[in-house]
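Only a single protein chain was left out; the remaining protein chains are all shown in position.
And now, chain A:
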Amino acid sequence: MPTITMPELQFGEVFANIDLLLEACGLTLALWAVALAAGLSGGLLVGLARISPRRWIAWPARGYVELFRNTPVLVQLIWFYYALPVLSGIQLPAFAAAALALSLNASAYCAEIYRGGIQSVAAGQWEAGRALGMGRLRLLRRIILPLAVRRMVPAFTNRAVELAKNTSVASIITVHELMYTARLFSSQNYIPMETFTVVAMIYFLLIYPFTLASYALERRFAAGRA
């Protein structure tokens, strides 16, 4: 009977170089923060444009959303890094290209979350605000968005977590974030299993506190409703 030999696991090697991986987390977090902030704010603008009664505003916004939601984020990233320079002559640094692609992608998804949230607010709220003489933008800011955002928190959390993981795609265009560093390290030391086990744990530790914070936010909004 043949014996199966378990490879000897070398976690010691990974932990001896953990500072390499932890340093790379800086760029992962930076990409995440930039794309999330841009997605939340850009998404609001695109979402508002989507529901504009003016077609010349609503239609381009819709086109934008469909384009970025219906193509892979990996393709978008590669396009901004390799195709954009050919077309425009502008070569973005890898980090900028990744941040741009992830931001535009996140904006498209967030726009749909804003649109859905805004449209879920009862028509009576719009009417009550209009009956007081409030203009559309003021009504959105004072009444509709505060009501809608409470309902959007779970959807935004979902998107933010997805986005955190999508930052790993930036390794393809040589951004030295966590995934890129891990691949480099594992191929230099031939210990992929150990490396990526540790990397998975690091991603979890980066993202999970964010999820917990969003649960707390949901609870606070729920309490404020009473």
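Keep in mind that, in the parts below, contacts are C-beta pairs under 8 Å (C-beta built on N, C-alpha and C of every residue); 3 or more make two chains touch, one makes a residue touch a chain; residues count from 1.
Just so it is clear, contacts and distances are computed from a predicted model.
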Hidden chain of the complex, named as in its UniProt record, picked from "Helicase-associated domain-containing protein", "Fe-S cluster assembly protein SufD", "ATP-binding cassette domain-containing protein" or "Elongation factor 4": "ATP-binding cassette domain-containing protein"
Touching residue (missing chain; options A:45, A:96 or A:143): A:143
Hidden-chain contact residue, picked from the options A:125, A:197 or A:211: A:125
Touching residue (missing chain; options A:134, A:155, A:172 or A:207): A:134
Touch residues of chain A, complete complex, unshown partner: 122, 124-125, 127-128, 130-136, 138, 142-143, 146-147, 150, 224-226
